[in-house]
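As you look at this complex, bear in mind that one protein chain is not there, while each of the others sits in place.
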Amino acid sequence: MTRYILQRILYAIPIAFGVSVVCFSLVYLAPGDPLQTILPPDATAETIEIVKKAYGFDKPLPIQFAIWLSKVVTGDFGMSIATRRPVFDEIVMAVGNTGMLVVFAIPLAFSIGFSMGLLAGCFPGKVVDRSVTGIAVFGVSLPNYWLAIVMVIVFAVELSWLPATGMGPKGSDAFSVWRWSDARFLVLPVITLSMIPIGIIARTTRAAIAETRNQDFVQTLRAKGLGEMAVIRHVVKNALPGVLAVMGLQFGYLLGGSILVETVFTWPGSGFLLSKAIVNRDVPVLQGTILVLAVAFVTINLVVDLLQSLIDPRIRRG
Amino acid sequence: MSQTVVFPGSAVSPHEDQAAPETRIRSYWQSVGYRLRHDKATVFFGTMVLLIVLSAVLAPWLAPFDPYKESIIGRLKPMGWRGHLLGTDELGRDMLSRLLYGGRVSLLMGIVPVIFATCAGGALGVIAGFMGGKVNTGIMRTMDVFYAFPSVLLAVAISGAMGGGMSNGMLALTLVFIPPMCRVAETATTQVRALDFIEAARATGAGTMTIVRHHVLGNVLGPVFIYASSLVSVSILLASGLSFLGLGVRPPTADWGLMLSTLRQSIYVVPVVCALPGVAIFITSICFNLVSDGLRQAMDVRM
Partner (left out) sequence: MSPLDMSPDLDPRDRGGEQQPLLIVRDLRRHFPIKGAGGRAVKAVDGVSFDVRKGEILGVVGESGCGKSTLARLLLHLIRPDAGELVFDGDQVDAPRGITVAALRRQAQMVFQDSYSSLNPRMPVRDSVAFGPFVQGEPKAKAREIARDMLAKVGLNPDQFGPRYPHELSGGQKQRVNVARALATNPRMVILDEPVSALDKSVEAQVLNLLRALKRQFNLTYVFISHDMNVVRYISDRVLVMYLGKIVELGPVDEIFSHPRHPYTRALLASRPSMDPARRMEEPPVTGDPPNPIDPPSGCRFRTRCAYSEPLCATSEPALSAMGGGHIAACHMLDPASGHSAAGAMS
């Protein structure tokens, strides 16, 4: 067991390294010289040389990468071109805000998606199953940025029940989820974000339950004289690890995939930060945010894998 | 050698020859086609997909107005205003015409990356799966790195870094889809490679390329095709998302994601009209998704 955990952790290291290589090379995907984003348009050849030296652009690429990586590891992501603030501070704040959305969205999605999937899986082929499967397809086909707009139209514009955008007048620093005047701002983004995971979790649960119910041990339980509720309890216990793993992955997807929804709600999270960075061509912020999110995603996958192998020793993927 | 040989003993059992009743023999793809034709839901949504694609292709003939003709007085009008069946946008352009034209870009950006990624990822996966060993490790570990990014993030990162635009967006989406495609093809190939008929083919002295062409591709194509069909819907959503963020086509080109983004400012004026491009994306995505589900079921023949 310990051996498996160590193996899995060791395996994540080259992946994280690869991720950092990809993030580093993002700068070079940008059209033109990366210097152009830093230099004023009328810079003299002399200034260019000085800046080049200062940023290390005169060194060969592997050296540049090594320097960049050694800084990144200590939390030095450079300065934002747009705000002139350290990228690291901006990212920490933004990821925290996104995390807040995700922490609410995932349990919501899990409770709804799992109940739907359980119902559908227990009555395969019945009306419940068909409607759940239908809803699930809706969930996964939904452009959630559009849903965000529709939510704003319905609940903010037409009904005026909830605020449309932002985090409230006091902004991110003074935000508290325990105050309703602040927490109101969370409602629409959280519901919107949970839609896709609801669909995916419902589908996964349905498949897992239906499959488990077909296994021989369920026959044995029935033959033993167990009631239907007790049988379902056994089925759920067997189907749960797979569903939990999917839920964990969705956690990671939302962390990185909330960019569109955050843009609509102007929620100052990591996605919003990214879309601002794209508009401003703020490469350090773009690079830093993507690196942090990707590393977070790798870590979450790792944790999910390890937890799953603890719950269910059958699953020890190499 | 004569065709009719009488074997001693019970070498040829009479009943075994007659065991199988006379049935029409269908090839795999014929039987998939048969199942698809008899799946009413899939036929319906398949027709929908066809109509959506046709309406985009035939946009110049179907559109009632010029999609780029602006009108200062006719801005943000509701549905049905002066023959504008679906109203007008923030520059007074006809919504229906723009939605028809917008489908061209949105569908193109959704489908082309899937085709490219299927070819590239599929080929890489078959190579990795069939060669095994170090080649497999090299290819699959590289894919794992790209797997470590949530798909939306990777698409945004690549197209954002390259400065947006339609071709950059398509390139970004292609890169996003190659790793999962590769994984599907690799899994299928690895499974097939372990079966005895590959070994039997090797025993006849067939070379690697011959075996791959005759015995591997036919068996890998199914799963790859199913997966590719399910990616189309994802790709359309992602492509529209990129346009929504301003990373797709440039205005004034009509594109569903971009239209949704520019109309967002006007939700207080004509909310229903503003939601229309999203409806188009949603319906298209659902139809492709359901067709893909039907395809999966039709192709899931135990053979």
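Should a chain be cited, it is by its letter among A and B, assigned in written order, with residues numbered from 1 in that chain.
As a working rule, contacts are C-beta pairs under 8 Å (C-beta built on N, C-alpha and C of every residue); 3 or more make two chains touch, one makes a residue touch a chain.
Remember, it's a predicted structure, so these values are computed and weren't measured experimentally.
Across the whole complex, the hidden chain's contacts among the shown chains comprise B. Among B:51, B:85, B:135 or B:200, the one in contact with the hidden chain is B:200. Touch with the chain omitted from the figure is made, among B:84, B:98, B:183 or B:215, by B:215. Although one chain is not shown, part of chain B still touches it, namely residues 1, 3-5, 7-13, 16-17, 19-20, 22-23, 25, 27-28, 195-197, 199-206, 210, 214-215, 218-219, 302-303.
Here, only the chains that are shown with their structure count from here on.
One simple way to say how far apart two chains are is to compare their mean CA positions; for chain A and chain B this gives 24 Å. The part of chain B that touches chain A in the complex is made up of residues 141-142, 144-146, 148-153, 156-158, 160-164, 233, 237, 240-241, 244-247, 260, 264, 267-268, 271, 274-275, 277-279, 281-282, 285-286, 289-290, 293. Taken together, the chain A residues at the contact with chain B in this complex read 14-16, 18-19, 21-23, 26-27, 29-31, 137-138, 140-143, 145-147, 149-150, 152-153, 157-158, 252-253, 255-257, 259-260, 263-264, 274-275, 277-279, 281, 283, 286, 290, 293-294, 297-298, 301.
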